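Apart from one protein chain that is not included, each protein chain of the complex appears where it belongs.
After this line comes subunit A, so read on.
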Amino acid sequence: MLTYIVRRCAVAAVMIFMVATAVFMILHVVPGDPIEVMLSADGMAPDPATVAEMRARLGLDLPLYQQYWDYLTRLGSGDLGRSFQDNQDVLGNIAQRLPRTLELIGMATLLSLAAGIPLGVVAARRRGSWIDKASGWISSLALSVPTFVLGTLFVLVFALMLRLVPAGGFVPFSQSPADHLTLLLMPSLAIAVGFTAVIIRMTRSTVLDVLEQDWVRTARAKGVDEGKVLRRHVVRNALGPVLTVTGLQMGSMLGGTVLVEFIFNWPGMSGFLVKAVENRDYPEVQGIVLVTASLFILLNLIVDVLYSVLDPQVRKS
């Protein structure tokens, strides 16, 4: 078991190294000079001597292999570098932004599961009824409306017409928990609508599958109460695939909340990455990609290890 975990950790370390190398190389191959971009805001033309001096200060005049070595050396000591733009610590900035995106994803997931699972179960249980048809229509509609349209509509209706919530923005939880949660609600809902539709459909189809199984028929034949059959035998067994889909959706949301963060002015990781790429802020882009990729790899590692704990065959293979 220990050998297995060590081997998986070694593979994970190699993958992180490959990601670090790939992102470094890609950034340096992509056209666009970080100093020119930085000093050319609003169409101003920087003095070439200033560009050269700035390049030297940031070490961008060094040969590529030297820059790569410096980068790896820093990484080895856990230093992601400092932003080209404002000289702030990249790791510190990521530590500030990442929880906000995780919070957004977490809240959207909670809302989706809370609405999607009961609706999916009811739709399956009453297959062919108006509830089933309505949930089918609603989930089709929810899946077909792009998140940015929904987001804009939410701003229009809830912020501008009803004036129930601010149009967007962010207030730290420590400053005002109520304001923080109010501002979190709309972007979470915008993400949750499409996600809920997926959960409804997945739950409905897996519940229908399980309802056909022999053990359900046996339970009913034994005279077990229908509610108990549903709770203990059907829903519990149907949740496996739903949770798998939830995990995959959450993973894809890590980098997929760009539009929602933009529309609602939510200062999370996605917007941070887009701005960093736009500015060619190499340390920031490298840091964000590396941290995000490491999170993915870490999650996979945990799942692999859990599988091996649950299934000895995986361990042996």
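The rule we apply is simple: a residue touches a chain if its C-beta (ideal position, glycine included) is under 8 Å from a C-beta of that chain, and two chains touch if they have at least 3 such contacts; residues count from 1.
Everything below uses one rule, namely that contacts and distances are computed from a predicted model.
**Q** What is the missing chain called in its UniProt entry, if the choices are "Peptide/nickel transport system substrate-binding protein", "Cytochrome c oxidase subunit 1", "Succinate dehydrogenase hydrophobic membrane anchor subunit" or "GntR family transcriptional regulator"?
**A** "Peptide/nickel transport system substrate-binding protein"
**Q** Using the document's definition of touch, tell me which of A:Gly81, A:Gly271 or A:Gly287 contacts the absent chain.
**A** Touching the chain that is not displayed is residue A:Gly271.
**Q** Would you indicate which residue among A:Thr147, A:Thr246 or A:Asn279 is in contact with the undisplayed chain?
**A** Of these options, the touching residue for the absent chain is A:Asn279.
**Q** Identify the residue among A:Leu113, A:Ile263 or A:Val289 that touches the chain left out of the display.
**A** A:Ile263
**Q** For subunit A, which residues reach the chain that was dropped from this view?
**A** The list for subunit A reads 31-33, 36-50, 53-54, 57, 85-88, 93, 96-97, 129-130, 133-134, 137, 141, 152, 155-157, 159-163, 166-170, 172, 262-265, 267, 271-272, 275, 278-280.
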